[in-house]
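Let's look at chain A:
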Amino acid sequence: MAEKLLHNYPYLIAALIFAVGCYIVLSHTNLMRKIIGVNVMETAVFLFLVAAGNVRGGKPPIIDLANPDVAYVNPLPSALILTGIVVSVSVTALSLALVVRIHRQYGTIDADEIAAIRSAEDV
Partner candidate 1 sequence: MEDLLLFIFLTFLLAASLSVCFIKKLIHAVIVFGVYSLVMSVIWQMLGSPDLAITEAAAGIGVSVIMIAVVTRLGREDQ
Partner candidate 2 sequence: MNVLILIAVALPVLGAVAVWLPSLRRAPLVAPLLTAVLVALAVAGLKLMPGGGETSTWWQVAPGLSIAFRADEAAWLFAMLAAALWVPATAYANSYMAHHRHKVRRFFTFFTLSLTATMGIALSANFFTLYLFYELLTFVTWPLVIHNETPDARRAGRVYLIYSLAGAAVVLAAMVATWWVAGTLDFTPGGLLAGASPAVIRLTVILLTLGFGVKAAVMPLHAWLPAAMVAPTPVSALLHAVAVVNAGCFGLLRTFYSVVGSAALEAAALSTSLLALASITIIIGSIFALRQDLLKRRLAYSTVSQLGYITLGVFSGSPGLLLGSLMHFVNHGLMKITLFFCAGAIITRTGIEHISKMEGIGRRMPWVMGAFTLAALGMVGIIPINGFQSKWFLFQGALTAGRPEVIVILLASALLNAFYFFPIIGAAFFKGEEKWQSEGLSSALIWTPVLTAALCIVFGLIPSLLHPLAAETVQSLIN
């Protein structure tokens, strides 16, 4: 198994980064840091897919019309991840906007402090 893992190390690294990203989101109370964590998670998945698209000795999938016998990497994951990146930018944008608004309205971007303010409001 260790050998297999070593051979699949991009997958392994992607899995570990995914976990680290998830850990950042769950363990930190700072909202900005949570946003970074989500980004890390998403890029980890992207890394996983792009690595899966790689083919040993493959060239980037831009067809060389003069030279038909070139091996190319799989273009599909790249196309997917291009979409994925835009999605993650969008999510980041919205979460940043929310952080700005939370800061405007609560004066803090720490989840614990916000929770404290809210529970004080409820009483």
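How were these picked? Simply put, all candidates are chains of the complex that A comes from, given by their letters.
Methods note: contacts are C-beta pairs under 8 Å (C-beta built on N, C-alpha and C of every residue); 3 or more make two chains touch, one makes a residue touch a chain; residues count from 1.
A quick note: this is a predicted structure, and the numbers were derived from the prediction, not measured.
> Looking at the complex, which candidate is in contact with chain A: 1 or 2?
Considering all copies, chain A is touched by candidate 1.
> Inside the complex, what are the residues of chain A that reach candidate 1?
9-10, 13, 16-17, 20-21, 23-24, 27-28, 30, 32-33, 35-37, 39-40, 43-44, 46-47, 50-51, 53-55, 58-62, 72-73, 77-78, 81-82, 85-86, 88-89, 92-93, 96, 99-100, 103, 109
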